[in-house]
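Could you have a look at this structure, given as structure tokens, before my questions?
Missing here is one protein chain; the remaining ones are kept as they sit in the complex.
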Amino acid sequence: MVTYIVRRLITAALILLGASFMVYLLTAASGDPLEEFRASSAPNKQQLMDARSELLQLDTPAPIRYFNWLGGAAKCLIPFAGTCDLGKNIAGQPITDALGHALVQTLTLVTAATVLAILIGITLGIITALRQYSTLDYGVTFMAFLFFSLPIFWVAVLLKEYGAIGFNNFLRNPEIPLPAALAIGAILGALTAVTVGGEMKRRLLTGGIVFLFATAVLMYFSATEWFKNPGLGPVVIAIAGVGIAFAVTLLSAGLKNRKALQSALIAVGVGLVLYFVIQPLLNEATFLMIVLLAVAAVLVGVGIGYLMGGYDRGQSMRAAAITSFLVGGLILLDRFMQAWPAYFNNSRVRGRPIATIGANTPNIEGDFWILSLDSFTHLILPTIALILISLAGYTRFTRASMLEIMNMDYIRTARAKGLSERTVVMRHAFRNALIPIATIVAFDIGALIGGAVITETVFSVRGMGFLFLDGILHVDPNPVMGVFLCVAITAMGFNLIADLAYSALDPRVRVKA
Amino acid sequence: MRFGRISKAVGVAAAAALALSACAGNSGGTTPTTAAAASKAGGSATVVEVNAFNTFNPNTADGNTDINSKVSYATHSGFFYIDNKLNVVRNEKFGKMEKVSDDPLTVKYTINEGVKWSDGTPVTAADLVLQWAAFSGYYDDADSEAKTGTSYFSYAGDPTGIALTDFPELGEDGRSMTLKYSKPFADWEIAIGGPGIDIPAHVLAKKAGLADAKAFVDMLKGMPRGDAKAPQPANAQLQTMAEMWNTGFDSKTLPADPSLYLSNGPYIVKDVNQDQSLTMVKNKDYNWGPEANLDEITVRYIGSAPAQVQALKNGEADIIAPQASADTVEQLKALESQGVTVEVGNQLSYDHIDLNYSGVFAEKSVREAFMKSVPRKDIVDKIVKKLDPEAKPLDSQLFVPDQALYTESVKDNGSSAYQDVDIEGAKSLLNGATPEVRIMYNKDNPNRADMFALISESASKAGFKIVDGGLGKSDWGKALGDGSYDATIFGWINSGVGVSGVPQIFKSGNDSNFNGFSDPEADKLMDELIVTTDKGKQDELIKQIDQKIWASAYGLPLFQAVGVDAYSDRITGVKYMPNQTGVWWNFWEWAQK
Partner (left out) sequence: MAEDASLRQPEPGVEPILEAKGLSQGQIVRKRFLGHSGAIAGLVVFAIIFVMAFTSVGYWGIPGWWKYNHEEVSPLINDGVPTASLWPLAWGEHPFGQDRIGRDLFAMTMRGAQQSITVMVVIGAIAGLIGVVVGALSGYFRGWTEAILMRLTDVIIIIPALLLAAVMAQMAGRRDSGGWFSAFAASNGVLALGIFLGLITWVGLARLMRGEFLSLREREFVDAARISGASNARIIFKHILPNAVGVLIVNITLTMSAAILTETALSYLGVGVKAPDTSLGLLISQNQEAFATRPWLFWFPGLFIVLICLSINFIGDGLRDAFDPRQKKFNAKKAKDSGRHPLEAAPVTAFDSTKDN
């Protein structure tokens, strides 16, 4: 095992050397660095060209420049010495600084999108696998491929037009006319009817209920201008909490496990009480506090489950912990909604909250809630765009993996010995289906920091993709090499982790290069 | 127009509310959603730029991107600025710049009392001396061939004019400086002292270990002019200062040391958010020049034009000047119903076709025949009319229509012979010959490719055999002037102000004279031009040169590039500007409604 890792690391280093040499030469050969001066009529044209040539050392052959660069880059290997030297870009900024900033930009942009795409994709994949060849399956497949086929700059333009500009216009006077409310309700109802499955009667009934409920809620929202002053309030939290308690218990322990259900419901009750208690505390919130509160919520849940006990204490603990975590999430959501009017009327925001560009409103001031909302309104569109286009891969992959597992002998055995469908799916199938997904996820996270060139361009975020593209456009190898190094190292690192994780998750796989 | 559109929109329930509330702001009422909208002075605006700010010194070779110059322009003042009619406007409140004598050309600069940096230090002649030292390259003795000597300040501009001066004479009060040119220099007005005195000498002096700005001036006084033939050991202190000047002001964030972003203009930088935005607020002390209205200007960076338009539409930006294309302009025009104002105008760059004075075009009659077959009107109709309905072919090699003298010059420069395509005339000039013409252009530029298609079609009718010599974007520039083609389509940028660029393109044997144009009389006129300091005489000379160029069948200017800017109904006072300063030229007049 250790020899395997060492050998992989050594080959990785050699590959990195070879590939970086190639990338350097390719960048140097990818264009004319002096293009912008060629057709200049400036009297000091020659002087400008000389200055640029000197800056990029164009008189030195590219292979020699590579070794100069490598000399600087090699210093990065000395830990904590701070001697890392990846050169400077044309604007004179050290690449190490530029990379640091770009990395933060890119990670804020793609992290949420990737995590959500994985979660939603896997969920959809499992559902479609369980309902293979149903309307839902075809529908999801169609949508997934449709979104996969859309060019992202197109998606971005549409999202900005309707998701930002249109929605902001709507917010000026958030009234939903009755026909619109009915239409939205009908669409939601139809979707539910398709999704739930089962007999036609049951489907129609569920769809109808959802239709009525959604329409009523929309009318209520419209009448109370809810979109301007949103909020959940303890009542909604209580109702939703009970729903969550049932759903979580259903998935994690089964409703037959009364103790687990009771634990989850108690967790909801405790959450409601705490809702009133922690409001003053939340006014002073910081990011760290939210994290600590989340941890506390989980611990409280675990505690409730432990105290309730039952024949399977672990299940109760799990159900209560997940429930209390989610109820905590609802309380947090409610608090964000309370901050919304203040954000909405902020003089920098001027009543148009959803942004089309950038990562935050310049010069905005406010507490934790305002600033978080600001990030949220800026990230929501690029996140949706990225989720839409990367959903297809995860959905299809999970579906295929799940279908395969569901036909395995041990699944049949599990069914044969009388386990409930829930146990079969959640315990036996799902976990095994996750094994190959884990490798894909590892690959994706490895490639994540490369940024998303086009998304960054259309949403005006200057991350890794922009740095890379800008380097290529100016035929400036230093930023290109910087991005390349980051991407290649993480990609290869996670590649290795993926291989190792695979063998760790599935003991039948031998590690052998 | 605006009201007509609005009345149409009333039918559409959702749009109506929107349009009316936008309209309310227009007609003088208060817009209910924005509390600050009522106040006249004060307020804020968000301007969109393409590139990200990266240095407080926009004069260096690495730092002279448009955005750095614009920020510097808003935060510094000087003896003059350039208005949107391309006139040099003096700022007498800042100081006086006067021509003391014509022969030798002597210019005296006097800074008014009370003009000071934002740290309280007065702006003095030392700051001017620093600018002079940096711009002139006076102390450089580097020889790039022999790799000897030192090059101190890495200045991006053209040093040739200011290099004609000797160490300036300084006034007793420390506020005046007199420059004496060894030869007359045509562009003396814009050589130094504006639009901004941007780097404080006292800060630089301190960083170099000198006591103050005075010590710095004294040190320079003692140094001889650099001579590349007899390089001296580098002066360590000057080198430290030059180093500081070259890179010390580079920063993508707000420096911890406030002396790195001192202001002596209407605004001062308050915050720099790396690669996202930059915010400037009013400089409280400033009263030596046009007074600014807005309390705060925020600059945001957006690269793509559609994203800029949507940001304007969504209220995230107030003023934009995207890359003009027919669709962008049309999209902006569609926003006029929301109160957005769109201004379309010419830019200083123009596209032209040049004919080589060798090969098939060695004969003047062949050049003339070719010029007669270039469909200039058609090109303008197809390529720029959509952006600017009033676009016309450019008829002068040296003036642009924004300059007052354009109309007069065009009348008798000889361009009238090439107004319309004259296939018959071309045929008779060719007299049955079918010369093969290879046209080189940047084929990655769609406009140029379309121009080539149109020219090629028309010239073929006259009997020319056109060969497509278009090259990719990284190769066409290198091919300029190498003789591998007979004609080339590309663009020049007219500086709008100053005449130094003229001989660069048109004088025999010069760097940018790619097609080998050589006319002894024109050369003589150009020699005279660059030493003529009188504006009227300059114009007269340029007119004559223009005629010579046309008379020799040089080639044809085609059209001027179109620029566009747009601003929301929150803002007033924005005016179109053809040169690179763009809308920023009168930023002090911007106001919030």
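Going in written order, the chains are labelled A and B, and every chain counts its residues from 1.
Throughout what follows, a contact is a pair of C-beta atoms (placed from the backbone, for glycine too) under 8 Å apart; a residue touches a chain by one contact, two chains touch by 3 or more.
Just so we're clear, the structure is a prediction, and the values are computed from it rather than from any experiment.
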Contact with the hidden chain (one of B:K116, B:K386, B:K427 or B:K575): B:K386
Residue touching the undisplayed chain, where the options are A:F67, A:W154 or A:Y220: A:W154
Full-complex contact with the absent chain, from A:T195, A:S390 or A:N478: A:S390
Among B:S325, B:T341, B:S460 or B:S508, the residue in touch with the chain that has been omitted: B:S325
Absent-chain interface as seen on chain B, which is shown: 305-306, 325-328, 330-331, 334, 382-383, 386, 443-444, 446, 449-450, 453, 470-476, 484
Interface with the unshown chain - residue positions in chain A: 11-12, 15-16, 18-19, 22-23, 26-27, 29-31, 110, 113-114, 117, 130-133, 138, 141-142, 145-146, 148-154, 157, 161, 386, 389-390, 392-394, 396-397, 400-401, 403-404, 406-409, 415, 436, 439-440, 443-444, 447-448, 450-455, 465, 468-469, 472, 480, 484, 487-488, 491-492, 495, 499, 502, 506, 508-509, 513
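Please note the rule applied: only the chains that are shown with their structure count from here on.
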Gap in Å, rounded to a whole number, between the CA centres of chain B and chain A: 44
Chain B - residues contacting chain A, complex: 13-14, 17-18, 21, 33-36, 46, 52, 54-55, 61-63, 65, 144, 154, 156-160, 247, 250, 252, 271, 273-277, 279, 296, 298, 300-304, 306-307, 310-311, 313-316, 473-478, 480, 490-495, 500-501, 503-505, 511-512
Residues of chain A touching chain B in the complex: 30-32, 34-35, 37-48, 50-52, 55, 90-93, 97, 101-102, 105, 157, 160-161, 164-165, 168-170, 172-173, 177, 347, 350-352, 354-360, 362-363, 457-460, 462, 475
